[in-house]
Structures are given as C-alpha cells and as structure tokens.
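Partial view: only certain chains, each at its native spot in the assembly.
Should a chain be cited, it is by its letter among A and B, assigned in written order, with residues numbered from 1 in that chain.
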Amino acid sequence: MSQTTRVLWVNPVGYPDYDAPMGGLMAGVKAADTEIDVVSLSTAPLPNHLEYRTYEALIVADMVRLARMADAEAYDAMVIGCFYDPGLEDAREISGRTVVVAPCQASVQIAANLANRFSIIIGQEKWAVQMRERVEAYGYAHNLASMRAIGIGVPDLQKDCELTTARILEAGRIAIEEDKAEALILGCTCSFGMNEIVQRELGVPVIDPILAAFTMAEYLGSLRRRFDWSPSRRWSCAPPPEAELQAFGIFSAPPPIGNRVRY
Amino acid sequence: MSQTTRVLWVNPVGYPDYDAPMGGLMAGVKAADTEIDVVSLSTAPLPNHLEYRTYEALIVADMVRLARMADAEAYDAMVIGCFYDPGLEDAREISGRTVVVAPCQASVQIAANLANRFSIIIGQEKWAVQMRERVEAYGYAHNLASMRAIGIGVPDLQKDCELTTARILEAGRIAIEEDKAEALILGCTCSFGMNEIVQRELGVPVIDPILAAFTMAEYLGSLRRRFDWSPSRRWSCAPPPEAELQAFGIFSAPPPIGNRVRY
C-alpha cells in the first residue's frame, strides 16, 4: 500500500492567482508524506469569486468533472475550495474511491470538538442564508451562535489585510460578547492568513477554512488508505452506470483545469 | 398591462422527445390567455434523464442561463421541469422579475391543501434521499407519509405505460394502506398521463407534477402581472451586479436552447 496521501485541492474559479499562496500555506502544514495538487479552472467565462449562486451554478459541472478525474488519477481526497461547499453532494456521487471534502463541513466538524457554540464570520450579509442552510444540512444548527458580516466582498478580502483583520476582530468580538460564541470560523477560503492573529487577540479558537478542509482531506484520505474507508456507493450514493456515462459521452472531454501545481 | 401570462417550461435535458407530449398536455389545460414556450437544451454532452446528481450538475448552469433569458424576454414564470427541482435556488437568484417554479415544491404545496399526509411515488430507491431533502427544505417533512419506489428508471417510464401504471397502483396502494398516505404525488415529470387512472382507482388525490408545476407557474405568473409580486432582490435574493456580469462575460453566449416550441 502506498504511504503517500494524495490530496487534490480545487479552487473553483477561473482565476489562478490564489493557487500559489494557498498551496504554499498548505505545503507549510502538510505531513511529510502528503502530496498536494492545487488546481483552478479553465472553463470560460468564469468569475473570480463565488459570492452568488449564479456563479456557483457555473462551476458545479466542473466539480463533477474533477471528482471523476480525482478517482481516475487515484487521489485519496479532493477538496472543493469554497466555503459554500458548492457541488459537494454532486461531486461525492461520482468521485469513485476518492473522498470529497469541503471547507464549511470540515470547519464545523472540527469546531464542534472545541466549543459548544461558534459563530461564522462572513464577508457580506448576502451569504448568511445560504451558509446557514449548509450548517443546518450538516447538523450543526444548534451549535451556530450567529453569522456576523464584515462588509467586505471576496475579491477585496486580501486587498488590505489589515483592514480585513480589523473587521474580523470587530465582528468576532461582537459574536463572542453579544452572541455568546465560544469559537469562530472564518467563512471564506479567501480570508487565509488571518486566523492566528484573531485567535491570539480574541482568546478563542479561530478556524481557518483552508487549514480545516486541507487537513481534514489529508486525514480522511489517510483513513481511506489505511482502512479502505472510501465513499459508499449504495442507494443515494450510487453513481451513474459506466455504460450510460460512455453512451452519453459525459466525461469525454479533458478535465477543465487551467492551472495545476504540485506541493 | 398585458393580459397574457407567459410561461417558459424547461425540460432540463438535451433530449427534445418529451417536449411535444408535455407541451400538448399543458396546452390542453392552460387558460385561454396563457402562452407556453417549451424548450429543451442544446448543451452537449447531456443525458436524457437526471436520475443522478452527476447529471443534474451538468445542467445547473443552463438553468441559470435560462432564468436570465426568461427575465430578458419578460416571461412571467419559468418552470424547471424535473422533480428534483435542480438549480431552483440558483435560477431564482438571477431570474430578475420572473418567478421560478419547480415540480416538487409546487406539488407539495398543492397536496398540503388537500391532505394532511401524502406519499411520493418514485421510480427508483436511489431518488429517495435527495427528494426527501427537497421536501424537508420546503417545510413538508411532517406531511410526508413515505417514498415508495416502483423500480422503473426515468427512460423507461413511458415505454410500457400499462406496466408503469400497474406499478404505480401497486406502490400507491401500499403507501395508502401501510403508510397511511391520504394523497399521492407522482415523483417524476416523466410519469405524465397516468395520474387520472391512479386517482380513479385509488380514491385519493393524485398529483401529477407537470400539471402541478405548470398551473402553479401560470398562477404565480398571473400574480406577478396583477400585483407585481415578483421575486425579492434583497439580502440572500440579491443577484450579481450587472457590471460584474458583463465584466466576466457571464451571459455573453446565447441561451443553451436546443428545441423551442410555443403552445
């Protein structure tokens, strides 16, 4: 059995600029025998963020195509790198033996081991309803103290990191003091690099969704390798028959990868 | 104000064969001043059914594109013609002033006015988990007596209508007698033409999802015309900014329509 855990990290946008900083971040924390491939998409036209359902709809098919590829290329785990977890259920159906992980689910699962109630710091009020539905679907509604928005859109989160951090600190303080949050989750993969300072300042665990999703993928990928705990394929987890996929030519085109770097 | 209610019915598959029989069915029950356009998709490759999440993922982007078109062409309402209601939330975000309707939601809303508890007759056990999640998301979990599968896949539902009807009768009887269902919903838009006989035989209301979704679209479309009850655009309902859509070129391509017939 191979000792290497192979993780495919997908930035589900047609925009490679975050591939390197995210890949570097993960490379800095990965286990010695983990191999990470970071990809972003080649499909056009695509937005550089997914704040709207409209945009997410545009990349769901690609998540399915990449899950198919992940299995074909024997990745242990694949991550859909957006906190809306777009296309997660779809990708999981077709991912074969590859475990599919996403930041929101990974973050709430970790947080629930560290605190009874947590808040999610989001960029814009717009996101609240949809993310709350995600949290509820994962079973963590009773742990959610609040969603608190900082009024900064995804494309601007890394523009002025001091400002973003200041706003997260402010929103986090309110979440803790008024909503009685006991831990915080940063609700966007583009707020990387800020959790440490927030955690130190506010004195509660602050979950960064990239670190959460990547390490969860590494962990679940290693379980797959060690115990063959790969995705179920019964009942609602059954994929389309191979013959039908080929008859329709569903996966005849190459995977929609624009950029791909190994770490 | 125009007196005509205009409905766009979308068959979310790359397969026009059902456009005519479904269009004919709706034409036979529509109000005099309703105009129906039935379309299916041109995107390739596409399956001829959506029994799998993998397939639905392939058409979600098209639902968004058609919702955008529906608004541009001033349809009062658009229907996503599959009982999984794929892409409903996404399409609703970008549909402008067009109301977006889908068969599962329409069917359970009608059924709840006629019975306290109903069952959904599905083609295959595979569908149960995902459809139950839909019913729960709409708030009707407490009305759901059961899901009962007849063991026939979508492409075969209209192949031997006598067999399909016999299986629906059998499953419906069990739903009524064992699960205490008081009404039935046929859980696939491809089981059209069978609800009357089942209703007559079993003596409970039997909701056909095409009739439910089409008339609900006609109804909500007429509310929009009469009272301007068009979709909210606040908070989670806000669409992407127009400038951004144009900058990304999101809707620069023509809508993915393969077949389009007016009734």
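Criterion: a contact is a pair of C-beta atoms (placed from the backbone, for glycine too) under 8 Å apart; a residue touches a chain by one contact, two chains touch by 3 or more.
The shown structure was predicted, so the numbers you read here are calculated from the model rather than taken from an experiment.
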Subject >> Subunit number of the complete homomer, 2 shown here >> reply: 6
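As a working rule, only the chains that are shown with their structure count from here on.
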Original post:
After a C-alpha superposition of subunit A on subunit B, what does the rotation angle come to, in degrees rounded to the nearest 5?
Top reply: 180
Subject >> Centre distance in Å when subunit A and subunit B are each reduced to the mean of their C-alpha atoms >> reply: 30
Subject >> Touch list for subunit A against partner subunit B, complex >> reply: 44-48, 51-58, 60-61, 63-64, 87, 89-91, 93-94, 125-130, 133, 137, 235-236, 238-240, 244-245, 248-250, 252
